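Every protein chain except one is present and positioned as in the full complex.
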Amino acid sequence: MAALDLLLRLLATILHAALVFALAPLVLGLVATLRARLLGRRGPPPLQPYLTLVKLIRKTTLVPDNATEFYPVWPYLAFAPIAAAALLVPGFCAGLLTAGLSDIITIIGLLALSRAAIILAGLETGFGFGGAGAARDILFGIFAEAALLVTVLTFVLIAHSPTVDGIAAAFRDNHIGIQVSLGFALAATFMVALTETGRIPVDNPAGHLELAMVHEAMLLEYSGKNLALFEATAMLRLTVWMSLIATIFCPFGIGRAVDILSWPAGLALWLIKLAALSSGLAVFELSSAKMRIFRVPEFLGVAILLGLLSAVFLFLAQRIGS
Amino acid sequence: MTLTYPLAHALGAVMLLCAFAMLSQRRLAALISLYQIEAITLTAAAFWQGFAQHEINLYLTGLITLIIKAVLAPIALRRIVHHFNLIRAVETAMPVGLSMILGVALIGIAVLVVLPITVNAVTLTREDLAISLSIVLLGLLVMTTRRNALSQVIGFLSTENGLVLAAIGMPGMPFVAELSVALLVLVAFLVVGVFVFRIREHFDTLDLKGIEAIERRGR
Amino acid sequence: MSAATLAIAIPLLAAPVIALIGAPLTGARANLCVTVLVFLITLAVFASPGAGLIHADSLGVIFGILTGFIALTTAVQNIAFVRAEQSHGSARRWRVYHAMCQIMLGTTLMGLYADNIGLLWVAVEGATIAATLGVSLPRTATALEAAWKYFVLGGVGIALALFGTMLTYLAAQPALGPGLTAMSLSALAANAGHLDGALMTLAFVFLLFGYGTKAALVPLHGWLPDAYAEGPAPLTTTLSGPMLNVALIAILRFRHLMQANFAAGGAALQPGPFLLTLGLASLLLTGLSLARRRDARRFFGFSSIEHSGLAVFAFGIGGATAIFAGLLHMILHTLIKSALFQALIRGAALRGGGAPGNYGFSHLRGMLATNKYLGWALGACVFALVGLPPSGLFVTEFLIVSQTIQRAPLLSLPLGLGLLLCAVAIIRNIGPLVFDPPPAGTVAIPAGRGVGLVVLHLAAVLLLAFAMPPALVLALSGIAAGLQ
Partner (left out) sequence: MVACRVVESLTLALGLPGQGMHLGLDPLTFLFLLILAPQITAAAIAGEARSPTFWAFVLGMVTALLAADAFTLIFGFELMSAASWLLVLRGDRRPATLYVAIALFSGACLVPAVFLPPGGLAFILILLGAGAKAGLAPIHAWLPRAHPAPAAAISAIMSGGMVKVALYVIIRYAFIVLGGSAQPWWGMVLVLAGAASVLIGALRAMLEVELKTLLACSTVEHVGLIAIGLGIALRAKAAGDPALAELALQAALLCAVAHGLFKPLLFLGAGAVKHATGTTSLDWLGGLLRGMPRLGGLMLVGAAGMAALPLGPGFAPEFLLLHTVIAAAATGGIVARIGFAALLAILGLAAALALGAAIRLIGIGFLGRPRTLRAAAAEEADRPTLTAMTLLAVCAIPVALLPGLLLLLIQPVIAQLVPGAAPLRLGYAPLPLALLMAAAAAAAMLALRRFGARGERQVPAWNGGFGRPPVWLPFGDPKTQPGGTGFAEPVWRALGIPILRHAGADPGELYLFTPIARLHFRLTRLAERIRRATIRQRLAFVFAALVLFLLALGLGQNG
């Protein structure tokens, strides 16, 4: 029986990998299209990101003359951690082959590694825009990481398991139910996700105004294949965050890798969750405007306080409960 | 023997009176004469103790005190005063009234300290010890309340007299002590003399202001 | 005629003879010969300590050898000092100087070997007068002022000590009766229990003030910094180091009388608090006064006050280990301080003779550039004073602090503060003194064999502190147990 389980889990992992890499551009396209439609514009087709990637791959790569030999390394160093994170975060079913590795701290580390690679790419050529974007990203990263760790505390303590896989399984099986602390944790995680993926309140993904851009500023010197990799990384990061939020906060219906019958239901629910989150993101982006750079630390300060509040309520509940 | 103690006390009391009077003197000449009276009383006390303890060296001490302290010292001091024509008043660092009160307090402390001593030494009673201790403390007080170098020296010599008075009262004290005290006086006198003339060359005045000015410059 | 009496008599008799020698250099050589002889005799004192007035007990023997050794190395350095200095000052002045050196040596040895408290007092008085004349030799206004200050404060101290000696004699009456035996230290120590406690306490206060002045404990320290800063350096600084030890040992002996009397149920008070107060006062005030000194000799004079204070503090704590640490501290400090002053004298000589202003830190800075060996030796000496490990004083300060913690925990706070203040103030000067760029126009000069002696001192310190020969350990702990 163990061999069969192993085979099934391998199959599930491969399926998960294929799906994640395939769906990533679609999710980004879906968000962009929904935004345009809600504004009454026709907007780009949902498959536009695929076309952008193909266009960039076909272009010849231009390399600045004062680039060091690490110039081509940064795109891969940015893409690899996000790809690994994508494989770690369970999608349609828990218990993948990579379940043992999917420790929440490791995932935070991988996200940080990818962000570091992009920042160094920005500083690579030593021009003004890259430096400015890098400095802003560092600032946001400081508060984001603090908020993220505090919220992590909440659901690791509730689920009594450090791995995302374990948390998903725990939340699915012993029906935790609605808890106040989880509510605050969700809000905080949502704010951190917006900062990490560079969505509206923190950074305008569509905008090209040099003064305001953060993520795009660091990629100005990249083109062709390298830029394609960076774009793919951005798309994957959005999908990773969405499936992370989906897996932890609404895990009902996630299948089990060993039980093949539960896969279709898990797959369907996963797609629905992604679509719901994308539309939610589109609606949220329309309802708020981009903040000034130095308002973001306060925005994330609120996230840290929310995280602390969720921890406080968790301790109160545990104290009353136990 | 009945007369031994009371007479010794009387001489001691006279010396204490002179030491106390020194506190109030403003003029150098008066200070020197008071010192001379104190030295003469000390000589008498030495002779009397010699007679009472049948000790030959006490007579010798009395003789030395007479020659050096009672005669030579005052003459030399007066010549110095004349040489620098210092007849004018000696300014004291502390108001005279305050130093008198301090003097009384010192005598009180001397008595307080001596009370618990229970030894019934043959000739030296607790009162004698208290007297000599008081003279030593008063001598020091004179030194600390005078700005003039010469009056400080006289305060120092008054302390020496207190010491010799105590030494005389000690029964069977070997001779060594007295001799060395005398030696001290002699040498001290010599050294002081040397200084005074040196200071004279450098500061044209005996007053310590010259010396104190150097110190205030600080190094 | 025991070796001890011989050791005392030779320098005192040689003093007038040397005073007759005209040329300063021959005077210095004669002074060296006499000192060599005296050093050999101090080694022989171990065999025949003498009886009666002059009787050297083991404590006296050890410190006698130490004094002889210090005098020897100073005399050797003195020749180079005199050769560099003989142009200043009249021949008469040099004759008085060499005579005073011999009198200082003689009186110090008498202070160590005397068994009679009267003779001890005479020795201390003689040393004070010799030092006073020594300080006044340069005839400058500041030297005169220092000498006058030395005479007044020293004289008062001597008077108080005499009064204390007489009171001790009086307190010994009930036990030893009239006559010489009542003044013999060994007899007093033998039946300390039967002394009159109250009188002995009064005597102890006066003795503490008298010999405390000579040991330069705060508030009686006024004379030392100026005396160290004026006058010919070998006499006023190096030779007067052992004199501090004589006063400290006197205080230790009288403290023993009090402690034994108190232990035997006599009326005497505990001597500890008196000593601890003076010791702490010395540590804390010198710690603060060291911070702003600009003249090297005055600076290290204050450091001597600090170390006397630390030794008295150790005696105040009491107990065999603390006293052992105190004695070892005195030995090591004397060796280090004399090495340091000899190095300073050599340094000043290399930097243009011992004129009064020559010992300023700004004048002596950057010694490394003048002579590499002397620079490092000077740095090592100053470092040895601080008590960080490679220096021997670390062992003694470790023992003293550990005993303080166990016997009087609250006092470890001011002790630690005092040690910290002094150490930082001293170590701060190594940088400028050794490694700074030298004043303009200094050129590298070979220093000759003077540096070898300094290194010899430091080697002796390291040997005594970290690898003390067992025989000396037994002797010193025996003494410490005896004087507990």
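Each chain gets a letter, A, B and C, in the order it is written, and its residues are counted from 1.
Keep this in mind: contacts are C-beta pairs under 8 Å (C-beta built on N, C-alpha and C of every residue); 3 or more make two chains touch, one makes a residue touch a chain.
Keep in mind that this is a model prediction, so the values were computed, not measured.
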{"item": "Partners of the unshown chain among those that are drawn", "value": "A, B, C"}
{"item": "Chain not shown: contacting residue from C:L25, C:A91, C:A190 or C:V424", "value": "C:V424"}
{"item": "Touching the absent chain when the full complex is considered, from B:L11, B:I64 or B:L106", "value": "B:L106"}
{"item": "Of A:L120, A:A187, A:A212 or A:M291, the one touching the omitted chain in the full complex", "value": "A:L120"}
{"item": "Selected from C:V395, C:L453 or C:L483 as touching the chain missing from the view", "value": "C:V395"}
{"item": "Residues belonging to chain C that touch the chain removed from view", "value": "148-149, 152-153, 156-157, 160, 198, 201-202, 205, 208-209, 213, 219-220, 222, 225, 267, 269, 274, 285, 288-289, 291-292, 324, 328, 383, 386, 388-390, 394-395, 398-399, 401-402, 404-406, 409, 412, 416, 419-420, 423-424, 427-428, 430-431, 435-436, 465-468, 470, 473, 476-477"}
{"item": "Chain B, residues in touch with the chain not shown (by the definition above)", "value": "93, 106, 109-110, 112-113, 115-116, 137, 140-141, 143-144, 146-147, 152, 208, 211-212, 215-216, 218"}
{"item": "Residues of chain A in contact with the chain not shown", "value": "54, 57-70, 76, 79-81, 83-84, 87, 98, 100-101, 103, 105-106, 109-110, 112-113, 116, 119-120, 122-132, 134-136, 138-139, 141-150, 152-153, 156-157, 162-163, 210, 220-221, 224-225, 228-229, 232, 293-294, 297, 304, 307-308, 311-312, 315-316, 319"}
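By our rule, only the chains that are shown with their structure count from here on.
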{"item": "Contact graph of the chains (line, ring, star, complete, other)", "value": "other"}
{"item": "Interface with the most contact pairs, given as the two chains involved", "value": "B-C"}
{"item": "Chain nearest the global centroid, as defined over all protein CA atoms shown", "value": "C"}
{"item": "Centre distance in Å when chain A and chain B are each reduced to the mean of their C-alpha atoms", "value": "99"}
{"item": "Chain B and chain C: spacing of chain centres that average the CA atoms, whole Å", "value": "31"}
{"item": "Contacting residues of chain B [partner chain C, same complex]", "value": "113-114, 116-119, 121, 124, 129, 133, 136, 140, 143, 149, 152, 156, 159-160, 162-163, 166-167, 170-174, 176-177, 180-181, 184, 187-188, 191-192, 194-195, 198-199, 202, 211, 214-215, 219"}
{"item": "Complex contact set, residues of chain C against chain B", "value": "116, 118-119, 121-122, 125, 129, 132-133, 136, 139, 141-142, 144-145, 147-148, 151-152, 155-156, 158-160, 162-163, 165-167, 169-171, 173-174, 177-180, 183, 196, 198-199, 202, 229, 267, 294-295, 298"}
